[in-house]
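Below is one structure; the comments refer to it alone.
Of the protein chains in this complex, one is absent; all others appear in place.
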Amino acid sequence: MRTHSRSTAWFLASPWVIAFALFGLYPFLFSLGASFTDYTPLAPSSTRFVGLANYTRALNDPAFWSALRNTALFVIGTIPFTTAAALALAIAVQPAFRGRTLFRVGFFLPSVVSIVVLSLVFKGLYANHGGLNGLLSALHLPTPAWLQNPRTALPAIMAMDVWSASGYYMIIFLAGLEGIPRDLYDAARLDGADGWARFTHITLPLLRPTLLFVLVVNSIRSLQIFAEVFVMTRGGPLGSTTTVVYHLYEQAFSRFQLGQASAVAYLLFVLSLGLAWVQMKAVGAQEQSRS
Amino acid sequence: MKQVLGLALAALLVGSCAPQKKPQEVVFWQFWPLDVIQPLVTAFEAENPGIRVRVEQLTWDGGKDKITAAVAAGAPPDLCELGSTYMPRFLQSGALSDWSAGVADLRAGLRGWEQCMVGDAIYGLPWVLGTRALFYNKTLFAKAGLDSSRGPETWAELQNAAARIQKLRGNVHGYGVSLNDKQKLFKKFMPYAWGNGGEILSAGLDSARFDSPENVAALEFYLGLRAVGTLGMQDALDQEFKEGRLGLQISGAWLFKQIPKEAPGLRYGVALVPRPAVDRGTHASFAGGEVLVSFQTSKRKEDALKLARFLVRPDNALALAMAAQSVQPATVAADTAAYYRERPMQQVLIQQFTTARFTPNHPAWDEMEQAIEAEVEQALYDKKSAAEAVRDANARIALLLGKK
Partner (left out) sequence: MSDSREQELAPPPPPWAMSIRRWLWLIPLLLATLLPFAWMVALSISPNAGNSMAKALQGPWDLSQYQTLFRSAGVGRYLLNSLGVAVVVVILNVVTAAMVGYVLGRKRIPGERFWTLGIVATLMVPKQTLMIPLYLVLARLHLLDTYAALILPFAVDAFGIFLVRQYVTQLPIELEEAARVDGATDWQIFREVALPLLKPVLAVVAIQAFLTNWNSFLFPLIFVDSDRLRTLPVGLALLSQTEHSVDWGFLMAGSTVASLPVVAVFVAFQRQILSGLLAGAEK
């Protein structure tokens, strides 16, 4: 159709595509290529093709699988809570009420500070004689060594992640909620539908694209968790908080073996892609019928 | 919207203008604050009219990545500071420029050449060194009925002192045992192993020597300290020490800068790391440092060497050490300088250098260090005995020797 080809041409000619090709696509493909070589940035001219050697080395490394397990635990343990909390908060602060802006800002605040600083703050909070244990001992509750115990270290980091991410995704849900026509709610109220019915029959279905976005993006981000681990536990204790990207950093990146690092990165990529595809199938099916 | 977009693009075009990079500038990347390093650089420029130096400060977190990226792109700085932990890989890569001829005359006056040599070839200049020593709390010593004028000399004395302090009331602990703080646990444990006569690799760096009775004994001693102390990462232990709740720990010179600011009333002392017994072993410790290097693809190599030679002069290295406090000059007999004679505790650290050990310069060293730390951690969490941990670490090291 006429509209089709003009839009296509316009889209392709736009400078954004060029910028994307240079700064988005090229590094992506470079890393992919590097994963089949023994590329090291310190001696780039001596790069040799090694085929799938990096991939087999990664897949045969028990440390990789342990990191994968930790990452999977992390994702499963945070995404549902963050998503639910973000949605609940968004619904809570969406209608007009006094002081609404204060609450919006307050809940969003954790996302504002750099993750490194936040991790440093929480490292202090989780310390053996830190703020959290101080609070717990005042309430006569047990005070575990949060970051030194292999059983509690990862949950501690997960709790911090839910705390800091909920406000961020709350904003996204807020925008999504605003896109739902108000009259639908009014009509439903007239029909006698209660709050829960309105939520499940109007809000949730119309929020599906936003929900899919939150799930996909939060999953991608959680699969790549690194800074928190680096600052708070350095992958310990006993490797219980080593995530895939931390494993990549420690094993390959810090040894200047970018080929190996890229192979691990692309294994993670395949996982992310798979997860996103599953999420799109499960949540995004609605899209076809709308437009 | 079009106006806004136009403005943004215009800003972009203006922003694309690169700063004028004068071709006669020597580009120097290092990790110290500019107010510390700039006086030295200015003095160099005064002595060498015609050479201008552009100093950039790197962050410890990410600085190595920046250097790596620059080398990868073929445009590294002319002179660069590298930590001894980075050196093995850089040496192996062939990216560093050979200074064997240019620094031969400095051999006698500096310490720490092991960090920058491969065989007989020299690839850098040792600038400042760092080590670890035993810090102890004099107030707690006195409370526990110990002689606070000197630190423990032997393992037995250390054990005894820690036990007595641990018994004191008031939430104090005897000895601070380091948990697996990557690249730090090693420096807190190996002093005991080295002091007991243990080794990691053979002299020729071709076989693993880690599995030895000396190392097992050292690890058993280290594990035993848990009962008379507390466990923690370096910053947590430092914090406890500064708060006066920790009797003894192995730590480094950065405390000299922190304690006056954060704990001015703390009465503490510094001693050499205790040796196994009065008649056995040595007061060994870990030694590392900062090295000045130039790269094969650097543009101004001769001027970079001149600047490096200037910076390692005893006065200049001392100026840096005085400002930084967390390191000491690599100059031989640095402790005879007036500055250190007036500061006996810092002098102890320099004396510690004479019996301190650098890590093996094997290219796979960081993986070996990781193996040792991981196995020691297993023992710390009682997942393995000391003998098993040492044996498994040795097996992993042997495997790494076989690879590149």
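Remarks
By letter and in written order, the chains are A and B; residue numbering begins at 1 in each of them.
Following the convention adopted for this analysis, a contact is a pair of C-beta atoms (placed from the backbone, for glycine too) under 8 Å apart; a residue touches a chain by one contact, two chains touch by 3 or more.
Since the structure is predicted, the reported quantities are computational estimates derived from the model, not experimental observations.
Within the complete assembly, A:Leu120 is the residue of A:Ala43, A:Leu59, A:Leu73 or A:Leu120 that touches the hidden chain.
Listed residues A:Phe20, A:Phe49 or A:Trp65: the one in touch with the omitted chain is A:Phe20. For subunit A, the residues touching the chain absent from view are 3-4, 6-8, 10-11, 14, 16, 19-20, 22-28, 30-31, 34, 41, 89, 92-93, 95-99, 101, 103-118, 120-122, 124-125, 129-131, 134, 163, 167-168, 171-172, 174-176, 178-184, 186, 206-210, 212-213, 216-217, 220, 223-224, 226, 245, 248-249, 253, 258, 261-262, 265-266, 268-269, 272-273, 276, 287, 290-291.
Contact between subunit B and the unshown chain involves residues 1, 4-5, 7-8, 11-12, 14-19, 31, 33-35, 56-57, 59-63, 65-66, 68-70, 72-75, 234-235, 238-239, 242-243, 252, 254, 257-258, 261-262, 324, 326.
Quick note on the criterion: only the chains that are shown with their structure count from here on.
Rounded to whole angstrom, the centroid-to-centroid distance between subunit A and subunit B, based on C-alpha atoms, equals 35 Å.
Against subunit B, in their complex, subunit A makes its touches with residues 40-44, 116, 127-128, 145, 148, 150, 234-239, 250, 254-256. Every residue of subunit B that touches subunit A in the complex is listed here, in rising order: 61, 64, 68-69, 71-72, 74, 89-90, 93-95, 179-182, 231-232, 236, 239, 366-367, 370, 374, 377-378, 381, 383.
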